[in-house]
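For this view, one protein chain was removed and the others were kept in their places.
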């Protein structure tokens, strides 16, 4: 159904795009967004496990009638760009092969996010394409926009780093962060499609819990980015799973390296994000429904009388936290308007 | 935790009970109910897939600290009764072995519910213990109470037949039913623990749908029981899956073989269930929260001006629809008070 | 935020539209859809209770930054069309005033849906604009498309009649329906925004129940339309409330006036809806997620071996069941493409 929705003609399309790994939550959404995109043409969406199925059957909320196929890396001629949505570790070799063939790559996995090899080895193990390690631009668009315009390989940030770093960036850029504690919460789409007992509806209904309390791989990524911005602060990070589908909150507690007034901090946030099309500074706490199915990040900051800062952000974990941020970056790489296909 | 809750002393226990297949939703609940039961002693709870785990770890809401073990049918001496919670088809051979050793059996599967071999073959295929086929008492307690007191093998009804037949029994017993249409709805615990994409929280949240629309195995079971009561009416039956954990509604439309007033029908229901400890006739439509985690069935009946009857019932699908009804029957088989352990 | 999204220039807009009663669920959605609509200009959105608030603050998922104002019926010059989203009974006088001033009206209330005054009086009481009673075109687009192109006043159908009649129309048009029983289910947005204990999250979570079991006002509306199509069949109708926000299922049981094969019936459905942009005949049961936030209606029909038909439909109750169907009709009334603003 809805299969008559016209794809942009080749003449108008800025690029022909492949989505590799389109059966998981983030890859499927990337394919759907590109299929609806006015300037991109979805040439193929691949999946090993679901080859032969149509995307709009696999995900009834989606409309793209494209049939999933198996990826054949020897037959990617004519492809301009690819979004790779493979699991961590599995992505790197495919990314390497696509790059060798001159294809622009937006990788949604963690394989190219970290820049320190030892940190990578500690949290993820051996790398699948060591020659490419450290060559990607980190795809947190609001921080690396200019580099992204020239990038050939982009590592899309993790969902938690997207939310946490956007909540803290205005402080980090001023070198103000000295201590950071993040309590983050996310819906079950963040757990991935590979179902097990944990995300059975009967297990999650009327439930919520912290997880990976001994250390989550997104912590070093958050620390890397805060340090890159100017605040090499230690970060304590605890994620929680909530009984909802899409959405992610980051509640960030920070102690500052020098006292700063609430007014000064709010002014800092307002100015930092004033021109951003997708980051909005609110005048009260954010909520998940307001960002659902969007590329937006809603930020709110307040300061306690004793000087501690609490910065909040809300995103849709599979949109701004993965797939739509990937497309936002792809737009920049291709010289298309950054917001194309995302409003 | 809570492991100090005392089991009844052997001296007080009426029976030593085994639960076979205690890792699924209904078997686990049966084990929990028996563990809390003042007159029964839970001697063993078995599971192939989860042997070695404690029940209260596998199901955090439960309190029984019993460690699941593998069933060894050669070492069941000292067991008085067993609740078998195996999948359809797998139950029959184990039931047969337990019965051969003189153990009372309450089977929660469908293996012994139907009484017509051809109907069984059509809906379920070959039977795993043909010698026992047709020998079980059908464990809809409110209909077969006297036979259950003498039973050695009880087939616990399906959850949908429990709800549907209790909603319609007062009419069926009078031979009043001529046409029956049932729309039934159930939470995801009815789908079973074996998770797949269907019951992933991200697939069920904000969703609901009919399923098995071409024919559900519970239909012949409902027809068998209505006929046994005196109304061999054709039944159209459609189940729906709802975004909740435990609970089941049956909305039953019926046309009567002879006109009957609303008052007469309501009086019929009131009288039929007046003495039942677990079936309550309400004066308005039932809801799921009121029966959750109970062995109750709430019934409501109304009659349209044009004579059509609508009968409603609500149960907890894994309690009255399976595990607690099994214990209700076990109480009768053992000569214990029917409500013991269930209030 | 997002306030920069451009409205269509006056030069391009086909009409200037007012939404009266934009603080309830359906009026707010109508305002949002019109605000995003490429050919309509949202000139004003009114609300008595929430005047002064912006729509995108009242409903965080919405993007229209329009400030709600109080309706002044003496200052509606320059308005071409209005969507009225008032409660039943309250709508008629406002509709009458707008029509007197030559404004096209799409009414979302029940005030103009019924065509028989006695039926109206029985279910709703005295009418608020008797001169206009019976003059509206019934806005079930797929049934009355040609009349809608000429209509000045359109009565948007109730959500349940939309779902039920679309599920049954192919049979009704052939005069095939003899007996109809509908079990319908809907999320809490159908209960309306005026909150009471019933729809408190703590009351609805893990709950579901039938309601208005003694007669729902949508029943005579369904009967009116099935009769108008050619099948004056008695309809038994029971609605249920489900623990979800948006979505509505109709499960319709029907007995036919003459035996018809499953193939013939499926062919009937396929042909009836083949050209419809928003009604899709599926080859399996529909689900709510697939239609959420869309103007679509998904239909499935099957036939039991004994000849009974089961017809299913799924819609989003506040979209196709109210606001977006209102816009679909407004498009027709204004000579705009029917699908504009709705894909």
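Letters A, B and C mark the chains as written, and numbering starts fresh at 1 in each.
Keep in mind that, in the parts below, contacts are C-beta pairs under 8 Å (C-beta built on N, C-alpha and C of every residue); 3 or more make two chains touch, one makes a residue touch a chain.
Please read all numbers here as calculations on a predicted model, not as lab measurements.
Please identify which residue in C:21, C:158 or C:243 touches the non-displayed chain.
C:243
Looking at the whole complex, which of B:80, B:179, B:206 or B:225 touches the chain that is not displayed?
B:206
For the chain not shown, which residue from A:119, A:207 or A:260 touches it across the whole complex?
In the full complex, the listed residue that touches the missing chain is A:207.
For the chain that's not shown, point to the residue among C:25, C:160, C:181 or C:253 touching it.
The missing chain is touched by C:25.
Would you write out the residues of subunit A that touch the absent chain, in ascending order?
179, 181, 183, 185, 187, 203, 205-211, 213-215, 234, 236, 238, 240, 242-247, 249, 251, 253, 255, 284-289, 292, 300, 302, 304, 306, 308, 310, 312, 314
In the full complex, which bits of subunit C touch the chain not displayed? Write them out.
So the residues of subunit C touching the unseen chain are 25, 187-189, 191, 193, 195-197, 199-202, 204-206, 243-246.
Suppose we count only contacts with the excluded chain; which residues of subunit B make the list?
Residues 1-2, 5, 60-61, 205-206, 280, 282, 287, 289-290, 292, 296, 298, 343 of subunit B touch the chain absent from view.
In this text, only the chains that are shown with their structure count from here on.
By C-alpha centroids, what is the most central chain here?
Centre-most chain by C-alpha means: C.
In terms of CA centroid distance, which chain is the most far removed from subunit B?
It is A whose centre lies farthest from that of subunit B.
Between subunit B and subunit C, what's the gap in Å when you average each chain's C-alpha atoms?
40
With centres defined as the mean C-alpha position, give me the subunit A-subunit C separation in Å.
37
Any chance you could list the residues of subunit C touching two or more other chains?
205-206, 287, 289, 292
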